[in-house]
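For this view, one protein chain was removed and the others were kept in their places.
Letters A and B mark the chains as written, and numbering starts fresh at 1 in each.
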Amino acid sequence: MGKTRVLAAALVTALLATAGCGGPAPGGKGDDKEAGTIRLLTPIFEGTDGKKVLEEQLKAFKDSHPKVTVEVDYTSYSKLNEKLTTSIASGRPYDVMLMGVGWIPPFAAKGALTPLDEQKGELSQRFYERAVDPGVYDGKVYGLPIMLDTRFGLYRKDLFAEAGLSGPPRNFAELREYGRKLTKRDAGGKLTRAGLDILSNDLRQTFLPLLWANGGDLFTADGKPAFNSEAGVGALQFMTDVVRTDRSEDFGFTQPGVAGGPPLAQGRAAMMIGHNNVWQAIQETAPDLIKQDKIGFFMIANERPALFQGGTIGTVSAKSAHPAAAKALVTFLASEKTSLAANEQRGNVPALKSLATSEYVTGNKAVQFAMENMGSAYSEGGVPAWLEIRGDFKATIESALLGKKTPKQALDELAATAQSAIAKG
Amino acid sequence: MRSLPSRVLLHLLLAVGALAMVVPFVWMVLSSLKSHADIASYPPKLLPTEWVWSNYREALAYAPFGTYFRNSLLIALGHTVINVILASMAGYALARVPFRGRSVLFMGVLTMMMIPTYTKIVPQYLIAKGMPFFGGNDYLGRGGNGWLDSWWVLIVPGALTPFAIFLFRQFYLSLPVELEEAARIDGMGEFGIFARVMTPLVKPAVATVALITFENSWNNFLWPLLVTTRDDLRVIQVGLAVFQQAEKTEWAYLMAGSTLATVPMIVLFLLAQRYFVQGFATAGIK
Partner (left out) sequence: MTTTIDRVDVAPVTRAPRPPRRRRLGAERRRAAYLMLAPSVIHLVWWIGLPVLATFALAFTDYDVVAGTVRWVGLANFREIFADETWNLSIWHTVVYTFFTVPVAMAIAVVIAVLLNQRLRGRAWYRAAFFMPHITATVAIALVWMWMFEPNLGLFNLLLGEVGVNGPAWLADTTWAMPAVILVSVWKGIGLKMLIYLAALQNIPSELYEAADIDGASGPRRFFAITVPLLRPATFFVFVVSMIDAFQVFDQVYVLTPDGGPANSTTVMTYEIYRTAFSEFRISTACAQSLVLFAFLLVMTLISRRLTGRDDDA
């Protein structure tokens, strides 16, 4: 037995060594001068337009940091993981990596990131405090927010008026009641208008704001699952009630990313939980709705108001040969001018308080609404095992919506899986 | 040859089948000509209310498709030529020459297809990066970037497929043994028999491998994206992926781009399918 083990271990080592990650690259010691060639991996700035935006910005960066050359690798969020994995495995990670919210703890805990020379307190002066949090792990700042993706409630003012409702719902009870009132079915029972659309948005990202609004938390302060608390079960019960009891939407009525865009724009839904760029989609497909001021927003609220906040965070690799230059680039990407350009290109929400009055933000009501409510923003993740846990939320929520499990059962099972992933470390 | 009613029936059957096969393409082309409002309209419309031909122009401006097209073409051509040559030789040897361990080697070729791409891709990336003497690497493949970001890595790793070896083997297997014996009596060597007697008889197989290799290579996306960081080395499918962003898909552009990417393949198929006519094998036997 012992012999086979040694042999096998030797084989693995040999394979990895031949594969190129056995020997560390010579001269890998970082310098602290702002100079050298650094590589940037970005899932944003896609397409010709995005590239133009970034290159223009990088010209400005070159002017202020003449000794730093930036090589950009453009990818998309859908292939970001593969790019990150292969580059990290090969021992040649990118100097600057843009990641999503929830990624900092796993990567920082494993020593893949370098802390930035920033203090949370100081950053919270410039950025929204809630937007700074996802970049912080273990008290150190590892990433700066460049753009935020937010989720909140959207509703059709015209349909509300038609139904005699004067304003958006303020709590779960009103959400359900309004949803029932606004739902329409044809003679055959086929749903023609969902009163409350909770399926256009990624299910996890619909559940989480409900959880937070209901006073719950994703994890406890010491990193244990908390989403199966009473508040969490209540949030999933709410979703289940909307679909199964109120029948304000049928399971399968719509799903994220469908060709026609969100049903809200077509009047096939009266309210929805959605992304801030639904606004952009409506502007393209049904601009009249915006011109006639028919789209309104509301915070998802029950015990407290809650806004779901995801986003793109700039980080520096622990293996960067030019950490000072890389940090300078992250600071630059999160700076006023650059992040404004990035957000404008994608219709997203800036994390800098000073941009709240920019022309872009004042011209986009959804973004403006999100920025006004950043005080109630919550982020997913927080534990190093998050990437292993998050993928299971969808099936858990679906099993409740389909009536296969009770919300409590479903969440308890997920919490047990999550706990074992966390324990494994 | 056949009676008229049976011919009509046959055509009817084939036409219905063919129509069913192309429905999604019709949908694709129609959608590529729709405006944003049409795509989102409810109830849905089959035909565009306004035919937006500019979608094509705008889609092409969305990414540097000229470069991508050229790269895809070069890579696909490289893959096709190499695959046809190497795989036909290997397939011939496996089918026609008895040697010890042939069966095991053949099974070995098959097993190379049995691990999914996503599992192999990390080690393959590491091998590409660790190519000795390339891209600043030393003799142990350390220090530099190896083949990453080069034409080598785009062409070489994908240039030979076990699929092609397997296909050629099956086709060489079914050729009669008299042919090679006659050639041998004429004093022809093994390679001559392979190149001048047997391979001309499996032209349909050559056409099949060429077509499929070209098409797979044309549609490849993940590997070219992973091993390149420079935009000037990227391929057409990477360009098409740009239309599909995290929170929004540019449906009309995506459909327009996909239509454009499909057209060259259809032309290629129509050219290649001419080799699928009866007569090669029989001509040889006589």
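Here is the rule we go by: a contact is a pair of C-beta atoms (placed from the backbone, for glycine too) under 8 Å apart; a residue touches a chain by one contact, two chains touch by 3 or more.
Computed from a predicted structure; not experimentally measured.
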What are the shown chains that the omitted chain is in contact with? A, B
Chain A residues that touch the omitted chain in the full complex: 5, 8-9, 11-13, 15-16, 18-19, 21, 81-82, 85, 88-89, 91, 106-107, 110-112, 188, 190, 250-255, 257-260, 263, 268, 387-388, 391-392, 394-395, 398-399, 402, 404
For chain B, which residues touch the unseen chain? 1, 10-11, 13-15, 17-19, 21-25, 27-28, 31, 42-44, 46, 86-87, 89-90, 92-94, 96-99, 102-103, 105-107, 109-120, 122-124, 127, 156-157, 159-160, 162-163, 165-167, 170-171, 173-178, 184, 189-191, 194, 201-205, 207-208, 211-212, 215, 219, 221, 237, 240-241, 244, 249, 251, 254-255, 257-258, 261-262, 265-266, 269-270, 273-274, 276-282, 285
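One rule holds in what follows: only the chains that are shown with their structure count from here on.
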So, in whole Å, the Cα centroid of chain A is separated from that of chain B by 37
Which of the residues in chain A come into contact with chain B in the complex? 15-16, 18-21, 23, 25-26, 39, 43, 46-49, 51, 71, 73-79, 82-83, 85-86, 89-90, 92, 149, 257, 259-261, 263, 265-268, 275, 277, 280-281, 284-286, 346
Residue ranges of chain B touching chain A (in the complex, touch as defined): 31, 36-37, 39-42, 44, 61-64, 121-123, 125-127, 129-130, 140-143, 145-146, 222, 225-226, 229-231, 241-242, 244-249, 251
